[in-house]
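Taking it in order: structure first as structure tokens, then the write-up.
Of the protein chains in this complex, all but one are displayed in their positions.
On to subunit A.
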Amino acid sequence: MGIYLPIAEISVNVFVLLAMGAAVGFLSGMFGVGGGFLITPLLIFYNIPPAIAVATGANQVIASSFSGALSHVKRGTLDFKLGGVLLAGGIVGSTAGIFVFGFLRRLGQLDLFISLLYVVLLGTVGGLMLVESVNALRATRSGAAPVLKKPGQHNWIHRLPLKMRFRASKLFVSVIPVLGLGAGIGFLSSIMGVGGGFIMVPALIYLLKVPTNVVIGTSLFQIIFTSAYTTLVHATTNQTVDVMLAFLLMAGGVAGAQYGAKAGQRLRGEQLRALLALLVLAVAIRLAIDLFVTPPNLYSLSGVDLG
């Protein structure tokens, strides 16, 4: 069944979009990530203009993060104060990102920049995760006890000034890295259409030493607001949010996420991380190939004021 997307201005198949949403939702439920880093490239592969794929991807991420955050609120595994500080940074980063986005679009380099960011970020994060999880898998197989990080262990980040206490996370750290992390994620959110969970989660765990059980809830909380803000700004400055497209993806996504979460409980942590790493790397490699392979059309057309 075809449907005409009012903003993207093309006809697409409803079932393809629902299936896409459901598949990504399943994976995001399984791995506890928003799924934006999968949705946006998938939409681009499906010939949705990148500018619209990014803005609509951000809109879609709200639904899955909201759904996920609700269950964390219920379980009390969400640090509102930490989330709030991350969010303050996120708004600044997101605003900067929107400006860069509009600038690159006028320059005709937006598509390239989006692809490059995806390849570099997904490649790095995927690679690191794969190494870490394979080591963990090997360690469990050889019977060695996993090395646990001691709560008292500190690094250079904990020596920065302007300290603040985050009770729910049992944390006393400087607000500088927290704001910076939030800003970085906000920037990526507006340029890549991702929530940024795949960077936020490891950063909170390894850099700020936030207890793992509050990490996902807090990350989802901040992602809701950053992507909501990104969606709003994209809608007002670039008019690139397609609600019809976003709704179809969300509808498939929220359904898939709940099943994915259940499936995820059957796998062990390091197995999950290894699978997620492979998935992230696969997306990065697919995008990288597109950068190097001779494109079928060397020429492209675009309007003067819009992409």
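By definition in this document, a contact is a pair of C-beta atoms (placed from the backbone, for glycine too) under 8 Å apart; a residue touches a chain by one contact, two chains touch by 3 or more; residues count from 1.
Keep in mind that, in the parts below, contacts and distances are computed from a predicted model.
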item: Chain not present in the shown complex, as UniProt names it (candidates "TIGR02186 family protein", "Molybdopterin biosynthesis protein MoeX", "GMC family oxidoreductase" or "Na(+) H(+) antiporter subunit D"); value: "TIGR02186 family protein"
item: Identified contact with the non-displayed chain, of A:Ile91, A:Leu117 or A:Ala251; value: A:Ala251
item: Which residue of A:Val54, A:Val175, A:Ala261 or A:Leu275 touches the chain not shown here; value: A:Ala261
item: Missing-chain contacts mapped onto subunit A; value: 1-4, 6-7, 9-11, 59-60, 62-67, 70-71, 108-109, 111-112, 224, 228, 231-236, 239, 241, 243-244, 246-247, 250-251, 253-255, 257-259, 261-262, 291-292, 294-295, 297-304
